[in-house]
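Worksheet: one structure, shown below.
A protein chain is absent from this complex, but the other protein chains hold their places.
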Amino acid sequence: MKPGDFVEARRRLEEKPRTSGEKLTTLMDAVGRVMDGDHVAIGGCLFSRTPLALLMELLRQRKRGLTISRNLMCYEGEWFMAAGAVETIVTSWFGIGLPWGLSKIMREKVEGGVVRFEEWSHLGLGLRYRAAAMGVPFLPTLTMLGSDLMGVTQTKTMSCPFTGETLCLVPALFPDVALLHVHRADRLGNCVIDGYPHMDADIAGAATTVLVTAEKIISEEEVRRYPDRTVIPGFVVDALVEVPYGAFPHECYGLYEADFTHFDAYVAEIKSKGIRAVEEYLDRYVHGAPSHQEYLALFGEERLARQAGYARELVGRS
Amino acid sequence: MKPGDFVEARRRLEEKPRTSGEKLTTLMDAVGRVMDGDHVAIGGCLFSRTPLALLMELLRQRKRGLTISRNLMCYEGEWFMAAGAVETIVTSWFGIGLPWGLSKIMREKVEGGVVRFEEWSHLGLGLRYRAAAMGVPFLPTLTMLGSDLMGVTQTKTMSCPFTGETLCLVPALFPDVALLHVHRADRLGNCVIDGYPHMDADIAGAATTVLVTAEKIISEEEVRRYPDRTVIPGFVVDALVEVPYGAFPHECYGLYEADFTHFDAYVAEIKSKGIRAVEEYLDRYVHGAPSHQEYLALFGEERLARQAGYARELVGRS
Amino acid sequence: MSYSPSELLAVTAARQLFGVTSVFAGVGIPLLSAVLAQKTHAPGLTIVVEGGTIGPQILPGRLPISTNEMRGAYRAQMLPGITDTFLYAQRGFLDVGFVGGAQIDRYGNLNSSVVGPFKTPKVRLPGSGGANDIASLCRQIIVVTMHERRRFVPKVDFVTSPGFLNGGDSRSQSGLLFGRVSRIVTNLGILGFDEQTKVVRLEGLNPGASVKEVTENTGFDLLIPDRIPVTKPPQEAELDLLRSLDPERNFL
Partner (left out) sequence: MSYSPSELLAVTAARQLFGVTSVFAGVGIPLLSAVLAQKTHAPGLTIVVEGGTIGPQILPGRLPISTNEMRGAYRAQMLPGITDTFLYAQRGFLDVGFVGGAQIDRYGNLNSSVVGPFKTPKVRLPGSGGANDIASLCRQIIVVTMHERRRFVPKVDFVTSPGFLNGGDSRSQSGLLFGRVSRIVTNLGILGFDEQTKVVRLEGLNPGASVKEVTENTGFDLLIPDRIPVTKPPQEAELDLLRSLDPERNFL
């Protein structure tokens, strides 16, 4: 969709069959709604609450020509590059973290001109999702002004009609699909997130189709008992799947910490084998494990329990 | 401040002595920061979480020439009119509710040209506070377009630089002072609200000076145990006072329901005596009760307990 | 069986919500109608109240008086901020908006601001509240009002909430690209609008009401088609439910 095209975005929302009813389904059915060439926005942030179960199903279904956006893109971006599934990455930062250095795969694909890297500032991208969730074509900001990011993005500058000052306008970003992983949801799609909410609520409001995995499906009764904990209303959600450890080995606040040793091994393989390491990784963890339970089995109970223990320590629930 | 003047607004914030320390003080000291002629924004909504203890202290200190803004203005607006303390009311709606009819006092003052009534749509005013809290001069919206509200407010229309569509721009509203009542806060000013948050967080971020009353002061430890419940950070708050039943006879979600019988009596008096009824009300409840404890004593323990019971029923905590 | 004009209004309004998934409803008759619909033919209906409550269930006998109180948030599914609640409508998530007003004109524009000039009003009314926003942003706007000549005026003194403005395509010309007033539901019948001119047209008569009664209670010339269907009278079950919600008849 054209950046900022709030008219077309609302039309698509209105044309969509809507229901305030049941949203529960399977990963396969949920992800089946993604089309080749779609813009897929990914919730969470870097290695926090990444909707890995949904992303892996997206790879299993071998979608092509995707644009994927995320405020901080972790190695899931490398997966889609290695699978030849992505044409454009929209993000403010790409990598895993300082200890793991630059992304070898990303450098190869972007420097080689195979994949487009569209860079925004962190807030700039956040405001794009927010503008979309608000149903407006743009939001004004001071961020990015004067920097070279202005020249490589679809931002515009304007003279403020109230003050005459120069403003940066970031166009609303309306993804075709949003993939989110949350802590809890009821079968109607009312979602609860513990800890930092990242940009998930804005991404959900911005997208035409919203696919959610939840660590746990809770009763409608529990949602109604604590309505001030709901951050995404059911009428925004199209499909919902219960997937415990749905972000593992990334973290889910309060439930399990990211498994850094897994990141070490993943990066070490790439250092020695390059992109073939990623292909082998996908063969083993994605295509070799058709269900999320089979995927988790590759890590083993013990590892999951250990990471859950770390999480409890860090949120003082131990 | 000129509508939308985000530059001046940020300057005032930067010039203000700031601290990340102790915010606890007395009602008298807190409200002493309000100057004659200030724009005072009121938190809560209609008869929910109205910062009555702060508002009554404002009347005791006999401030003059005020502009007061609130998304839905309840009878506190009548108080400031009767006291001759307010020149302009900025709101989307003024009254108590259907059963009590039109505000006789407001009609008298506004129809008589004594007080200016600046009307916005509910969302329009909400976006003005939000723009200010975001530190931008305006926000774009579709609301109010085509209506006569456009002609009586400082909105502007623009042609969208991305889509060419007509947009309404509402200018940021930067109050001099914000008055808020919340459920809990620690001594550093980190605030927690249960139930509907109304517009309090935006109003806090929009104002130069933020005065808060809390039903209960909680430990810093409790704030740190549930950081995802904090809705206003300490660095936004200037003064904090612990005032149980600080919104009574208005409601505080989960703690006490609004006392409609009190509204009945208040309005009945006005029906028979007109504005003198409000003056007598202020003499008794505001000037006649120098402290909030003395004020609450006029209602009596029993009534407070009854309203608290109703609240527990309604939030299913009984 | 007998029923009051407001009961008739509430039942007729409730029936407009068949197949609707979400309704943005003000307190009073609109909310009563929404709850009635939810308990009868629209079980999946999500009620949204502007004070920032999504999916509440009303406790019989404890009807909210305002849009933002615990009665209106009873067993709600979400309590977003007020601004965010309206933004869901601006984004296009909310199907139907129920609104009313002190005056309504031949193009469905509503006035709840002033009688007389805005700066020197004869009567200063409470104001828009969320009425303007609901009428501007929801997909479909349904006006729910008692049918009185003083309300149905040729031209409202002040357009608080936009209907079709000056008729024709003037609404979309103003920038309101979405939403339209589909119906005006009154105690006398159901009104719609001419597709081209957007002038009010009588489209249904409530049992017992006559065209004459409608025209006498309408302060402007409305379009009267040759055949006008008569609406089904309120059923006992509907009235029983309605009365159980408001036993003290605060709104009925």
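The chains carry the letters A, B and C, assigned in the order they are written, with residues numbered from 1 in each.
As a working rule, contacts are C-beta pairs under 8 Å (C-beta built on N, C-alpha and C of every residue); 3 or more make two chains touch, one makes a residue touch a chain.
Remember, predicted model here, so these are calculated numbers, not experimental data.
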Notebook entry, point to check: Can you list the shown chains that the hidden chain touches?
Noted result: A, B
Checklist line | Residue touching the undisplayed chain, where the options are A:3, A:51, A:95 or A:205 | finding: A:95
Notebook entry, point to check: Which one, A:110, A:275 or A:289, makes contact with the chain that was left out?
Noted result: A:110
Item checked: Options A:258, A:277 or A:304, residue touching the unrepresented chain -> A:258
Next item on the list: Just the residue numbers, please: which parts of chain B touch the chain that's not shown?
Entry: 7, 10, 13-14, 18-21, 132-136, 186, 188, 190, 205, 220, 223-224, 227-228, 230, 233-236
Check: Residue-wise, where is chain A in contact with the chain that is not depicted?
Finding: 45-48, 71-72, 91-95, 97-99, 102-103, 106-107, 110-111, 113, 117, 119-124, 126-127, 129-130, 141-149, 152, 157, 165-168, 195-199, 201-202, 251, 253-254, 257-258, 260, 311, 314-316
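The rule is short, and it goes like this: only the chains that are shown with their structure count from here on.
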Note to self: Counting only Cα atoms for the centres, state how far chain A is from chain B in Å.
What the structure shows: 37
Notebook entry, point to check: Hey, how far is the Cα centre of chain B from the one of chain C, in Å?
Noted result: 29
Item checked: Approximate Å spacing (C-alpha centroids) for the pair chain A, chain C -> 40
Margin query: Please output the residue numbers of chain B that touch at least 2 other chains, ranges allowed.
Written below: 141-142, 165, 167, 195-197, 316
Margin query: Which positions in chain C are in touch with at least two other chains?
Written below: 53, 73, 75, 79-80, 87, 90, 137, 177-178
